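One structure, pasted below without further comment.
What you see is the complex with one protein chain gone and the rest in place.
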Amino acid sequence: MTNIFNYIDRPSPIHRLTGATKLVCLLLWSFAAMSTYDTRLLAVLPVISFGLFAVSKIKLRDVSFMLGFTAVFMVLNNVLVFAFSPQHGVTLYGTRHALFSLGGNYVVTKEQLFYHLNLVLKYLASIPIVLLFVCTTNPSEFAASLNRIGVKYTVAYSVALALRYIPDIQREYHEISQAQQARGVEMSKKQTLVKRLKSAGAILIPLILSSMDRIEVISNAMELRGFGKHKKRTWYMGRPFRGADIAAMVLCALLLAAAILLNIHNGGRFWNPFA
Amino acid sequence: MNEPLLEFRDFGFKYNAQSQPTLYDINLTVRRGEKVLIAGPSGCGKSTLAHCVNGLIPFAYRGEITGSVRVNGRETRDLSLFEISRTVGTVLQDSDGQFIGLTVAEDIAFALENDCVGEPALHDRVRRAAQIVDIESHLLHAPSDLSGGQKQRVALAGVMVDDVDLLLFDEPLANLDPATGKAAIELIDDIQKETGAAVVIIEHRLEDVLHRDVDRVVLMREGRIIADMSPDRLLAGGLLTENGIREPLYVTALKYAGVDITSDLHPHSIRTLTLSEEEKERVRAWFRAAPPSPPKPERPVLLDARDIRFSYDNGRPALDGVSVQVERGELMAIVGRNGAGKSTFSKVVCGFETQQEGTIAFLGAEDWAGLSIKERADHVGYVMQNPNQMISKTMIADEVGLGLRTRGVPEEEIARRVEDTLRICGLRPFRKWPVSALSFGQKKRVTIASILALEPEMIILDEPTAGQDWRHYTDIMEFLRELNRRGVTVVMITHDMHLMLEYAERAVVFSDGEVIADDTSAAVLTDREVIRRANLRETSLYDLALLCGIGDGRAFVQRFIDYEREARA
Partner (left out) sequence: MKKSPVRTIVAIGIGAALFFVLGRFVAIPSPVPNTNICIQYGLLAFMAAIFGPVAGALIGLIGHALIDFSYGWGIWWSWVIASACFGGLMGIVAKRFRLADGIFEKKDILTFNIFQIIGHVIAWGVIAPVLDIVMYAEPANKVFIQGLVGGLVNIVTTAIVGTLLCVAYAAAKPKQGSLEEEKDD
């Protein structure tokens, strides 16, 4: 499994943006989506992001697997919120328009439904854009991008190393676990929980010990080729910013500004139609 | 004579963590354009010597240095690791560990990036280095898409981008199949001739390195250099075998035939070997004196796999109609290049993967297909290549008893079987030791013991001798032969041609998911077409037969095998 992160290489304007640009845009966008509960902005963001999907030539079926996860997560979280706090909306918006009762404290209110709508919109505003980033950014550009936006290059490189060695470690885990299964070490439901965890340990121990050796070899290899020599380094996959990059970042900055302005205007993070 | 590039003078080194020095009285000079092979058994200090050349000692590993080591005329301790790496480029044994980049191009660029080389020089130099090692058509490939040989070429390009003066190879052949190893030695030689760099190769597989000429061989033992001479002179003496290094097979054969090896015969390569008519006649006489091969015993089929087809996740078929029969009591080898399907086949047999088509029958076990991984392991044991990937207990006795404990065997019974197994495996003296105190070869025995404790009829071993020097190789293989004599059927997955020749009665050759040959080792290793498709090499014994005018090369190889087995028995 070499493409766990689902990078899809297609010729599109979004693919042509540098990784650093997309990372900056993702961060600005995420802050915008996170900072506000203004329903109007939250409704606009998903529309834009689906538009961007069209521009990027990434099809819905390319990401259906990941969207499935998201949908389950979203439904589950909504159910949990309602189960634990059916009157959360009332607290947030300060009014109470009861619709019908499900028994006990579970009275469905307009405020609660509106809060759930906002919650759903929030997911739709913040998740598709992450998918878009993942699908259109070459993992090779990722470390260079982090360094570009100010992360120390040594730390950025550890992200690159993680991406590099995930497939190797995954294969090794798989092989070790098969060999241990043959010896009767298993994690299935037939065992008690503590036994299952101990079995996991029996598989993990060889994996961890060999990973420690791996750390030694890799750090030798890196030092022998001059890693850490200077305060800076260049990146083979780094690309210069162009006009489109600047424009994209400015637009995303404007979105964040809009979110902040709306919060000031609303006198809080919530836009309250009940007031 | 030009200035020395590398110069050790009365050099010694002791690691801080150890009480005794690892290197003593090292005197060694390497000049520009020279090619030097450093050989020696495991633990002789050759890896430590390599660390002293590339600067990992003293900069990454601390210890006490005595005497002097100069690179380009300057003491390494007065330089930095980075300055040394400008002169010395190191290609490590572990090509996956050395492959740091996400793609070929990024990995080659690594040293330049660290040196802040910018565009357009960065892309140009990467392309040039990739061209030298002939990998430029794979620049955007990930390491998982490359073969072992290709990864090694990337590693070479990764140090060549820096225009180093000395290339240091740490066991470059360890993870390569025979044909790829041969290509690697040729590439190293070509690059040296082209760039004029000095080359130092650390390797115990002497015959393979001598495929192309080297200027000198440095032989090490217990931290000291005991010989530093031309390969011809070294082969003429008995120093190699005395010090646990295998001499070339044709040299061994000549000795069997009673030919006296002198440096005048130019024995460093089968190509340069010159024999007088009298010496050739001796070889022929030895060949003619062959007793008839013993008849093959009749044995029941233990494992019968028929028409196995398997592919991973809708990909290309990994096994495409494979049929293999293993007879009870056999010692056989499965060979083929990486990705040919040999490991997949053993995984299907053990139940780690399930075939899409085909059947497997096992003598005495009804309904093989219905058995779980664990149940199959009671009949067929699987030993992984790297013992460190199998050992999960701290104490040896616990490790060996693990499989019995998970099967709910009573404790007294476990104690008895662990005790028996440890005795058979020669591990009884260490039974109260922690696993960590054992050598690699001993750990290998522990993993084999942990499988044997379940008393399987058959064991499959993946590269049982990978990375082992001759002495450890012989230890492990003699042990497996002893087990085989006790009635355990042994199947080995291997690239190692010596192992096939010396130990396997039969070899099944895989190529692209199919069985392309199933014959005696001598037959397989003298069949040009099979050798080509399986990435093997022709054995030098065959060339020796030709040189001596023996028409039936296969019979000559068989004579050698029989003679060796006779001698060992």
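As written, the chains take the letters A and B, and residue 1 is the first residue of each chain.
FYI, a contact is a pair of C-beta atoms (placed from the backbone, for glycine too) under 8 Å apart; a residue touches a chain by one contact, two chains touch by 3 or more.
The model shown is predicted, which means the values in this text are computed figures rather than measured ones.
Remark: the omitted chain is touched by one listed residue; of A:54, A:102 or A:197 this is A:197.
Checked against the full complex, the one of A:43, A:113, A:130 or A:253 touching the unshown chain is A:130. Shown as candidates are A:24, A:218, A:237 or A:259; the residue that touches the absent chain is A:218. Check A:99, A:162, A:246 or A:275 against the missing chain and you find that the one touching it is A:162. Hidden from this view is one chain, which touches subunit B at 19, 60-62, 392, 394, 423, 428-437.
Residues 4-6, 30, 34, 37, 63, 65-67, 69-70, 73, 80-81, 83-85, 88, 92, 122-123, 126-127, 130-131, 134, 154-155, 157-166, 169-170, 173, 187-189, 193-194, 196-198, 200-201, 204-205, 207-209, 211-212, 214-216, 218-219, 222-223, 227-228, 269-270 of subunit A touch the missing chain (whole complex, contact as defined above).
The definition used in the following text is that only the chains that are shown with their structure count from here on.
Rounded to a whole number, the gap between the C-alpha centres of subunit A and subunit B is 44 angstrom. For subunit A in complex with subunit B, the residues that touch the partner chain are 2, 139-140, 160-161, 163-164, 167-168, 172, 175-176, 178-186, 201-203, 205-207, 209-210, 213-214, 217-230, 232-237.
Listing the residues of subunit B that touch subunit A in their complex gives 54-56, 59-60, 81-82, 85, 90, 92, 94, 96-103, 105-106, 109-118, 122-123, 126, 142-145, 158-159, 347, 350-352, 373-374, 376-377, 381-382, 384, 386, 388-392, 402-403, 405-407, 450-451, 454.
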